[in-house]
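One chain of protein is taken out of this complex; the other chains stay put.
In this document, chain identifiers A, B and C correspond to the written order of the chains, with residue numbering beginning at 1 in each.
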Amino acid sequence: MIIVMERTATRQQIDAIVSRIQALGLAAHLSEGEERTIIGVVGSPLPPTLDSEFEIHAGVQQVVRITKKYKLTGWDFHPHKTTIAVRDVVIGGDQITVMAGPCSVESEEQTVSTARAAKAAGAHILRGGAYKPRTSPYEFRGLGRRGLEILATAREETGMPIITEVMTPSDIDEVGEFTDIFQIGARNSQNYLLLEEVGKAGKPVMLKRGLSMLMEEWLLAAEYVMAQGNPDVILCERGIRTFESATRNTLDVSAVPVIRGMSHLPIIVDPSHAAGKRALVPALALAGIAAGADGLMIETHPSPDHALSDGAQSLTFAQFAELMPRVAAVAAAVGRSFSAAETSAVV
Amino acid sequence: MIIVMERTATRQQIDAIVSRIQALGLAAHLSEGEERTIIGVVGSPLPPTLDSEFEIHAGVQQVVRITKKYKLTGWDFHPHKTTIAVRDVVIGGDQITVMAGPCSVESEEQTVSTARAAKAAGAHILRGGAYKPRTSPYEFRGLGRRGLEILATAREETGMPIITEVMTPSDIDEVGEFTDIFQIGARNSQNYLLLEEVGKAGKPVMLKRGLSMLMEEWLLAAEYVMAQGNPDVILCERGIRTFESATRNTLDVSAVPVIRGMSHLPIIVDPSHAAGKRALVPALALAGIAAGADGLMIETHPSPDHALSDGAQSLTFAQFAELMPRVAAVAAAVGRSFSAAETSAVV
Amino acid sequence: MIIVMERTATRQQIDAIVSRIQALGLAAHLSEGEERTIIGVVGSPLPPTLDSEFEIHAGVQQVVRITKKYKLTGWDFHPHKTTIAVRDVVIGGDQITVMAGPCSVESEEQTVSTARAAKAAGAHILRGGAYKPRTSPYEFRGLGRRGLEILATAREETGMPIITEVMTPSDIDEVGEFTDIFQIGARNSQNYLLLEEVGKAGKPVMLKRGLSMLMEEWLLAAEYVMAQGNPDVILCERGIRTFESATRNTLDVSAVPVIRGMSHLPIIVDPSHAAGKRALVPALALAGIAAGADGLMIETHPSPDHALSDGAQSLTFAQFAELMPRVAAVAAAVGRSFSAAETSAVV
Partner (left out) sequence: MIIVMERTATRQQIDAIVSRIQALGLAAHLSEGEERTIIGVVGSPLPPTLDSEFEIHAGVQQVVRITKKYKLTGWDFHPHKTTIAVRDVVIGGDQITVMAGPCSVESEEQTVSTARAAKAAGAHILRGGAYKPRTSPYEFRGLGRRGLEILATAREETGMPIITEVMTPSDIDEVGEFTDIFQIGARNSQNYLLLEEVGKAGKPVMLKRGLSMLMEEWLLAAEYVMAQGNPDVILCERGIRTFESATRNTLDVSAVPVIRGMSHLPIIVDPSHAAGKRALVPALALAGIAAGADGLMIETHPSPDHALSDGAQSLTFAQFAELMPRVAAVAAAVGRSFSAAETSAVV
């Protein structure tokens, strides 16, 4: 950390800061220039809020934190890109991974038919919500355990691994009985106790970006999971909240290359929640892949107009099937491959 | 709900929508103009996502939801402003309520001395965090149960009711043993299971606005608490996330009159978290009161530079004591009163 | 326009609105339901601010504008996609158009060498600023007329049409002497007098999206140009301002399909200004093409580290040349083609 003093800072102000640094068991290195003094703070661990403390000290102009707050998620201590194997699907490798399925699990027929259609079109992992966070308490909130059982049935029928959301620590055991990947939703992206508990559950975790989450905060949230010994975290960009209301959220496609520069974790794009409207989903899916995403999460439903949630943004089976070859073409154009999971033979 | 059809909509498209409305057990009223057809949807309950479903139907130009999604929090079914009594403090009445205290409970001495100083200056309720949500897993996360015990001691010493944050459903019983008001933090503002569980706990709940929460979403979150039979919800504006980085968050002072127009619930302003910097806190506190807020939540600490969290935005005792008469003056100027709690005699 | 009255609206309130509508020479159609009255407003032209006027009338719950505010830019009155021919380059057709060049024209050597390198790599149009808007008055502001002359020289040398920014009405004649396309920058996107004057200048206009411009506002700005009889407007998405600071701006890649749905005008993507950092430019360029953009505007410079402006986001010639085949591959993957302009033989 570097503390830049005002030109008008007094000797007393400088000494006060040096004392405080030493009281914390850290060392202070002074660089006294003609115009101003600059204080380097050396030692560790540096209290995470030390910068904001010093920022308002008398005589201080600016404080610069040099060390990154995130560690486990960064390249510094993990120089190889993370790949995550889920049954026979690998996430984060050369191949693009497509997760598809309904927003909510509504019935066995709906879910199994969606899984079959998604798999036939090339999807690798089945998504579906059994426990649903809803903005209003009066909306459909999922089938709960019955939904998890249906997902398991669909997995048996198709061989596709499943991903489903867990909303609260006390549901982790139950959801963990069934799911292959835990999903943490955008609204829970800073629910730190949930992140820690799911980090202990021994299965991969996909962490959606919160609606107003900075990249660094996102990695720090992932750090909560990884700090429990779980290296298998997938990041999912699903749109941020901005002034623009033409889309449900604004897909921050730049997150893909920015996160790639900061972290070894795989990142996938969810065009459905970003767009909020079916017609926009293909363009955003292709943009995500072109930007370098490791995969996609897309909502599809046998009859979107009758879906109990998010129907407006769900693709029909035909639309989904039409999109997959276009995804494959763009993937190829950017040096990635796309093919149905190896288990496809099983079906 | 009103469905406005495109000028070019076909009879078949109109009929499809009418059928869908009827299939949901609702009635469709057609108004066929020269230019276009408009369909009114009548009946209840209207599925909460019906508007987004119809919005993407072929032939539809626009869907307008007329009924509000929130009910219990709105004026329609509760035409009187809510007042909430917590021991002998009343929130939401003519008097301004001031909640003050440290960000984190760090020790008995720190907390009791803060409570005494805050009370002497005119504060009514003691705030202090025992369980702290932190962006990074490497930051100080509160004293837990010991923190709650310290808060209770401070209450005994000063007679001030206490408010403290609860972060997860499984902590509600423990926190409820001690606290007078449950605080739900901004990061948990859409943690719906937590909202429901805290709604069952039989004590007032203060719900902070999420960093990117629309007013309507905020009321719907409050609705989760109220739907459990708990009418005692306080809203707390604490800044939203915008492009401006000169402040930690952007205090949306307009939320005060806007919420007043939408809801009967009391609303207070937290200038400390909005500003992120001590020097800005007084101006924002006064602005909040001038805009009509029912109270303030302000961080104060015996030695902010040594605070374990949020020191940069905490006032010293002297700064807090200097601010209170200014708050009283502005309160008087807008027709509100401000005085220390009746229990002040106890101290 | 539809005016939805409150359930509690009085007859007098309804009559007052009807009178006001009639006073404006419009007709009011009442639909009196069991629950509430809805008033349709028919006639034209509808004053553009009529909705906000009625919104705050006593007894009114909601006002819904049905007709779109933009006309010339929308599909309704122009059902075919616009293509714009600039010398022998066509913008908005099947082929992707690439505009490339330095942020600022600095010297003849710099500009001509950039034009040659860009053209050799496949670019069609040369960009370069002669008049530069700068956030600070102390920054380099362009070579002015000399810069325009240099651009013209580069056009002669390479056959590439040129695009350059015009910042104020009194410069239009001078800039128009040289440029093939006028560029209106993001900061001037709502400088309506400039838009009108440039609309009269008889050359195509590329309109960058303002940093906080809604899609509808963007089209209305384009409408200012088109209302002067100039049909040749190109839209350019270059990033919006959001809370995220990891990138200079947030590329709103969704603007591509959203604008496509609203307007017949070509839309291109500027990844350089969105990213602000060279390393992110390729990913964003590819994302824009995958999303369906009609082209790209990319900054490239012989020695970006020595550029007088925007060096950080400029590609080297080698980086630009390496990106072009990747753009071509993604363009092909989404059914577009990409090839150097026909004039390439001239060089």
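Everything that follows uses one rule, which is that a residue touches a chain if its C-beta (ideal position, glycine included) is under 8 Å from a C-beta of that chain, and two chains touch if they have at least 3 such contacts.
Predicted model, so just to flag it, every value in this text is computed and none were measured.
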| item | value |
| --- | --- |
| Which displayed chains the unshown chain touches | A, B, C |
| Given C:Met1, C:Ala123, C:Ile162 or C:Leu194, the one touching the chain that is not displayed | C:Leu194 |
| Among C:Val18, C:Ala120, C:Leu211 or C:Ala332, residue touching the chain not depicted | C:Leu211 |
| Hidden-chain contact residue, picked from the options A:Gln61, A:Thr83 or A:Ser107 | A:Gln61 |
| Omitted-chain contact residue, chosen from B:Ser245, B:Ser303 or B:Ser339 | B:Ser245 |
| Residues of chain C (touch criterion as defined above) contacting the omitted chain | 20, 45, 47-49, 52-53, 55-57, 69-70, 133-139, 167-170, 187-188, 190-194, 196, 210-212, 217, 220, 223-224, 227, 241, 276-279, 305, 307, 309-312 |
| For chain A, residues in touch with the removed chain | 2, 4, 29, 31, 33-36, 38, 40, 42, 61-62, 64, 66, 241-243, 245 |
| Residues of chain B in contact with the chain not shown | 212, 214-216, 240, 242-247, 250-254, 256-258, 261, 274-275, 279-280, 283-284, 286-292, 326, 329-330, 332-334 |
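Everything below uses one rule, namely that only the chains that are shown with their structure count from here on.
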| item | value |
| --- | --- |
| Category of the chain touch graph - line, ring, star, complete, other | complete |
| Chain B against chain A, contact positions shared by both copies (same if over half, else different) | same |
| Chain nearest the global centroid, as defined over all protein CA atoms shown | A |
| Chain centre separation (chain A, chain C; CA means) in Å | 31 |
| Between chain A and chain B, centroid-to-centroid distance (C-alpha), Å | 27 |
| Chain A residues counted as touching two or more neighbouring chains | 212, 279 |
